[in-house]
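The block that comes next holds subunit A.
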Amino acid sequence: MKLSRRQMMAAMGAGAVGATASGRYAFAQSDTIKVGVLHSLSGTMAISETTLKDVMLMLIEQQNAKGGLLGKKLEPVVVDPASDWPLFAEKARELISVSKVSAVFGCWTSVSRKSVLPVFEELNSLLFYPVQYEGEESQRNVFYTGAAPNQQAIPAVDYLKEQGVERWVLAGTDYVYPRTTNKILEQYLKDSGVAAEDIMINYTPFGHSDWQTIVGDIKSFGSAGKKTAVVSTINGDANVPFYKELGNQGVKATDIPVVAFSVGEEELAGIDTAPLVGHLAAWNYFMSADTPENEAFIAEWHKFTKNDKRVTNDPMEAHYIGFNMWVKAVEAAGTTDPDAVIDSIVGVTAPNLTGGVSAMMPNHHITKPVLIGEIQDNGQFDIVYETPGLVAGDAWSDFLPESKPLIADWRSPMKCGNFNTVTGKCGGAG
Partner candidate 1 sequence: MILRALDTRSAIFLGVLFILAVAVPFLNQAMTPGSAAHLPSFAVSLLGKYLCYALLAVALDLVWGYCGILSLGHGAFFALGGYAMGMHLMREIGDRGVYANPLLPDFMVFLNWKELPWFWHGFDMFWFAMIMVFLAPGALAFLFGWFAFRSRVTGVYLSIITQALTYALMLAFFRNEMGFGGNNGLTDFKDVLGFDLQSDATRCGLFVATVAALAFGFVLCRIITTSKAGKVLVAVRDAESRTRFLGYRVEGFKLFVFVVSAMLAGLAGALYTPQVGIINPSEFSPANSIEIVIWVALGGRGSLVGAAIGAVLVSLAKTLLTGWFPELWLFALGGLFVLATLFLPRGVLGAVEGIKLRRSRPAREPAPQPAE
Partner candidate 2 sequence: MSELRTTEALLYLDGLEKSFDGFKAINGLSFSMKAGELRAVIGPNGAGKTTMMDMITGKTRPDKGDALWDGRIDLTTQDEADTARLGIGRKFQKPTVFETHTVEDNLLMALKDERSVLATLFSRTSDAQRERIGELLALVRLEDRRGDLAANLSHGQKQWLEIGMLLAQDPQLLLVDEPAAGMTDEETMRTAELLKGIAGKHAVVVVEHDMAFVKALGCRVTVLHQGTVIAEGSIDHVSANERVIEVYLGR
């Protein structure tokens, strides 16, 4: 009877799926805590995400060297969602229900996060998401260790205004993060008295490689007698040709500075930065941050990758903070049970790499300093501005009419990701 059922399963082709399952179960027998790593190792996003997989492996190795967690060793489970968004959901499901991981560190793009979100909700697991994003979200099972718009975009604009910028180009790749960020910035700029004709908004497709027209447009927009700056939410690959075109067309940072939210040390590694000196980026971490923690982290990273040319960047620091917060929360709860960790993690603090101590807020975002860096000719950033204290991540922007009344608080008794302060109800506008 049992045999025949097995045969039946094999005949259905489900056998192979079952085989992966049982293969994984075999590992699960050993006394380890599993940590899922869900970053694309192939496809278009591999360029950014592979590093994050490496940093997770390093952090887990370090934790194990310190004796593991709750007396057990940590075991990383790495899968490749291949920059394929539905595959992210499938792999998340596999990590949680087949590999039985206690927490997952992963995703880069918003769409990949959106894709896995229902899975984490349904199977009640934990996701640590390390990348700056558009906000407008707070989910019980997700911890946002990257920047929300108020932790990156708004301080950057403030800095430029201080530098005398009066005319703004908001240039971005056409997807949800730039769209939302630019909506927020547009509102913010208008609120602070910038006229509509002094704002130019431009969107380009993913992987846009011919920037001649747009750089030309920026130049002519900048020749209206007012100090002009570009706020760039241009994503990933498109940045290299954009900066090359800027450099070659002679747009200098002293004339029209470009402040970018998606360009970090990794992206600059592919460009000759000499013509770009002085262009800016806003992040919560720069490799050039002069602190002992950072120096140690970079040394470990070089040792781990056996390559002292590898750079570090902001999402890596986000994973560093997120992982340490998870470790502390698990230690505090005494278990890796997601419900217990969700309860214990709010308020947990972990040192960041820029000399401060970040804390997990009730809305599952963390406090971070905001740094503005200028590109140097060696591919690094020189920090020219730092917020005086840490800024708490705001899940719901105050500059979008519909999200203004919303707040998130996952502690008892509210336990709500979109509480409407006007109607006093959980669940949006009510």
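Keep in mind how these were chosen: all candidates are chains of the complex that A comes from, given by their letters.
By definition in this document, a residue touches a chain if its C-beta (ideal position, glycine included) is under 8 Å from a C-beta of that chain, and two chains touch if they have at least 3 such contacts; residues count from 1.
Every value quoted in this text rests on a predicted model; they were computed, and no experiment measured them.
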Touch-positive candidate for subunit A in this complex, from 1 or 2: 1
Touch list for subunit A against partner candidate 1, complex: 2, 5, 8-9, 11-14, 16-18, 20-21, 41-42, 78-82, 84-87, 89-91, 93-94, 97-98, 109-111, 114-115, 117-119, 121-122, 136-137, 174-176, 179-180, 183, 203, 205-206, 400-403, 406, 417-418, 420, 427-430
